[in-house]
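One chain of protein is taken out of this complex; the other chains stay put.
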Amino acid sequence: MRQKIGILGATGMVGQRFIQLLENHPWFEVAWLAASERSGGKVYGDAVRWKLETPLPERVAALPMSAAKPDGAPKVIFAALDADIARELEPKFAAAGCAVISNSSAFRMESSIPLVIPEVNADHLALIENQNWRKRSGGYIVTNPNCSAIGLVLALKPIVERFGVEAIFVSTMQAVSGAGYPGVASLDILGNVVPFIKNEEEKMEAETLKLLGQLKGREVEPLAAKMSAHCNRVAVEDGHTESVSIKLGKKAKKDELVAAWAEFAPLAGKDLPMAPVQPVEFVTAEDRPQPRLDRMRGAGMAATVGRLRPCGLLDWKFTVLSHNTIRGAAGAAVLNAELLVSLGKLDPVAVPA
Amino acid sequence: MRQKIGILGATGMVGQRFIQLLENHPWFEVAWLAASERSGGKVYGDAVRWKLETPLPERVAALPMSAAKPDGAPKVIFAALDADIARELEPKFAAAGCAVISNSSAFRMESSIPLVIPEVNADHLALIENQNWRKRSGGYIVTNPNCSAIGLVLALKPIVERFGVEAIFVSTMQAVSGAGYPGVASLDILGNVVPFIKNEEEKMEAETLKLLGQLKGREVEPLAAKMSAHCNRVAVEDGHTESVSIKLGKKAKKDELVAAWAEFAPLAGKDLPMAPVQPVEFVTAEDRPQPRLDRMRGAGMAATVGRLRPCGLLDWKFTVLSHNTIRGAAGAAVLNAELLVSLGKLDPVAVPA
Amino acid sequence: MRQKIGILGATGMVGQRFIQLLENHPWFEVAWLAASERSGGKVYGDAVRWKLETPLPERVAALPMSAAKPDGAPKVIFAALDADIARELEPKFAAAGCAVISNSSAFRMESSIPLVIPEVNADHLALIENQNWRKRSGGYIVTNPNCSAIGLVLALKPIVERFGVEAIFVSTMQAVSGAGYPGVASLDILGNVVPFIKNEEEKMEAETLKLLGQLKGREVEPLAAKMSAHCNRVAVEDGHTESVSIKLGKKAKKDELVAAWAEFAPLAGKDLPMAPVQPVEFVTAEDRPQPRLDRMRGAGMAATVGRLRPCGLLDWKFTVLSHNTIRGAAGAAVLNAELLVSLGKLDPVAVPA
Partner (left out) sequence: MRQKIGILGATGMVGQRFIQLLENHPWFEVAWLAASERSGGKVYGDAVRWKLETPLPERVAALPMSAAKPDGAPKVIFAALDADIARELEPKFAAAGCAVISNSSAFRMESSIPLVIPEVNADHLALIENQNWRKRSGGYIVTNPNCSAIGLVLALKPIVERFGVEAIFVSTMQAVSGAGYPGVASLDILGNVVPFIKNEEEKMEAETLKLLGQLKGREVEPLAAKMSAHCNRVAVEDGHTESVSIKLGKKAKKDELVAAWAEFAPLAGKDLPMAPVQPVEFVTAEDRPQPRLDRMRGAGMAATVGRLRPCGLLDWKFTVLSHNTIRGAAGAAVLNAELLVSLGKLDPVAVPA
């Protein structure tokens, strides 16, 4: 008996990844799909332009598209909506008692909304109890971060824990799938780099510090580090590559940093199906990580770190890579949902006493 | 009557650019070509795999390939050799009385070898008078910087002059033509990023500080700034894009930085044919510069700067772009030669008294 | 005194090419620009997302966008409109006395509308005298072919003239710029081929036979050849490459075919500014033509043919390449206009007696 779940924004790139990742999931079953009004009256197979390399599951292709309203929807909703639509729709589902596991940026920085990576700040989930929806109907909203923040934060977390991080410099080379479909025009990216992604640097900086911050009472106190992000789009289908420099709170040797990554296994023993055995993989080849070769480590859920070397400006520099639509979007949300199950907050969604 | 010049390494990517740029040059005429022994006995048109978008000039195609020896070579030599071959051959030509205008990295960091961008540090050319070759035969070696350093240094020079620069962070996204031909394998770069270019970060850091340094007696004192470079290869044919953050010596407003770039015209009035009217072009569109759209500004000789905005870590951040095989290689050498002509050091090569 | 011209659809990819090609044109001056209603009230520089490698001319950037109505428009109009909009707007301009030089597919196959490549079928221009607009106001519509047909037809015309062509097989690999902007999504073409372009095969087959046909009275009798086209989209910015096999009317040797191309110069002596000296260039290198290396031959107006070899099924096979937005679109229309000038049908637009 798998928990029936719904997907808001099911026809987009992240929606498609949800369907791909949830096919054969041991705990969840895709049972309800909604997208824009254009999809009304169709089955999913006719509403979607499927763009993934594995075939659309036949069972899901036959599911009817529902209106994007809570009536009749399951109590667990994965949301893959544009921010402005999310801002309107997600509260309606939370108010109706749904657990909304959102990939949208709309509410990530709200003080009562947890922004969570299970390996990094699972304790922030406590914030859901502050949400009025939760108190009234049992529903709530939980978010995962932007696709560019998530690999970086996975790489930084074990360093923050052991040595502290005081300054972070990052320059990204982001894949086109991060912009959805049709997203980036081919004339803009073939043989080209676009050194701008709207609002991305602001999101990346704010979310990184919130994720690495401490839960203090009813709020998260962000990590007290200075940070600067440069965000660029490159001609890569999937996988965000990031050049990172950091200043540590206390000095560390190369081996100590590598050990921090190797030993980082905060979900060990929890048996969450989507969790990679090793969330951060360190590779020693001088020219890795590379998106085409490393994005699928940990079934797309691991961050790969390489090229660790001293930085002439801060302390250390390295490259980190992660899959932007698996670990950076749909997989992140599924792992959040699995964590909520393991904490007893999802199955069934329990109204607090 | 144009000065006859020779090209060492004429069949490579940079050698081809020399031929393209010197076709119709008012001062120089390609008269002598040499490459590896494989080319022996052929005419250039049969020895080269021409890879540029403009056709190989017929006159040059018919030139015979010469042995890579000074006998019979013109007294002005453009050199586009791999570093290890340059280390062997360039001194032979300098010793034979040739002015060797080199694009190679072999001698750039030698104390008696000027590493020059005409708009940046023309005064460093005085170093040639310290070279033993110069004293004995009149010959000398002058070098231009690595393709990744040149755009950055053009953008930094007017800032250094007006405000000082104390720290430099740069992350590059470099075109494949920088690696020559065949160079980067397509399987390594299609849909991919390679976060490593051998020795590139070291060269970029050292050369940048030497170029921005001061000539003190018989040596260049490098700029006293901290610097860190991350070098990456992306799927772009031509044009290196760089994300840059800088710390200034004294505070500056955005307008002041833009003015520094706009007013930067150190070669004004010199009428050097290859010199761009505006060496640094500042663009205001939020998503520029881009390699495909901006690399040909100033006929490939201008650096384009955009996205100037405050940096959360240092003071300001921006993106700079330049054409790596024109401004970053062959065009840089031609401009060096033009500067030498204007200083009376090339036509004819004058043995000092 | 240059003839003032207007551009309908000025902000699209073909509209931009018109502006680029007409900058410094000796006969025409861009004086009036119109696009969709979104552009209303803006100057061109604010209405357009300029995507070409050469900068937008400042004079044109400052031109106001006009409403897409004949009032106040020049009498010579280059039209770069989508077919459905062209079907509505072009007749209005023709009825108002304008010479409409159209790149659209809307009317190409109408019996009274000439579909013209100046080197191929200039005599078909006589059809404009049959147009009712022409009789009433002096206005008319002239069209150029689809970007995929034009290179093929240039290559076939000298063969048809000397040997006849009875069967044509062609498989295309077309650049993304042919689909306009934003056009092809990057997720559809990075590392991919799309073996389908809507209506392209039908247009390519019908237009090719009309272009190579004979003017018989008031109609064009298409070439009596069998033809089959496969149209594919590949990850190329500019330049359509086509694999072609043909069956001849009478046998020809390789040298005879090459001679037919080399000697093809139907516009010789006409001094049309946009006309390439050699409309079809034959190259002997075994791996050419290639879009990146050959598309700019003849300033983008020549078709390049290579790999001529016997065909196991028909008689001969070869590869042809042409620039799809210069020779295949804007340049084709400009050359049509130049031909009309040389025939006395454009300057000023003369109402027939």
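As written, the chain order gives the labels A, B and C, with residue 1 at the start of each chain.
The definition used in the following text is that contacts are C-beta pairs under 8 Å (C-beta built on N, C-alpha and C of every residue); 3 or more make two chains touch, one makes a residue touch a chain.
Predicted, not measured: the structure shown is a model, and the values here were computed from it.
Across the complete structure, the visible chains that the omitted chain touches are A, B, C.
Interface note: of B:21, B:122 or B:184, the residue touching the hidden chain in the full complex is B:184. Contact with the chain not shown here comes from a single listed residue; of B:19, B:209 or B:235, that residue is B:235.
For the options A:51, A:226 or A:309, the residue in contact with the chain missing from this view is A:51. In the full complex, chain A touches the hidden chain at residues 50-55, 190-191, 237, 292-293, 295-297. Where chain C meets the omitted chain, the residues involved are 167-169, 171, 173, 188, 190-196, 205, 226-230, 232, 234-237, 241, 243, 245, 286-293, 306-307, 311-314, 317, 319. Listed for chain B, the residues touching the missing chain in the whole complex are 13, 51, 176-177, 181-191, 235-237.
In this text, only the chains that are shown with their structure count from here on.
Chain A maps onto chain B through a rotation of 180°, based on Cα atoms and reported in steps of 5.
Taking the mean of all protein Cα atoms as the centre, the chain whose own Cα mean lies nearest is B.
Centre to centre, using the average C-alpha position, chain A and chain C are separated by 48 Å.
Work out the mean CA point of chain A and of chain B, and you get 42 Å between them. Those residues of chain A in touch with two or more other chains are numbered 188, 190-191, 235-237.
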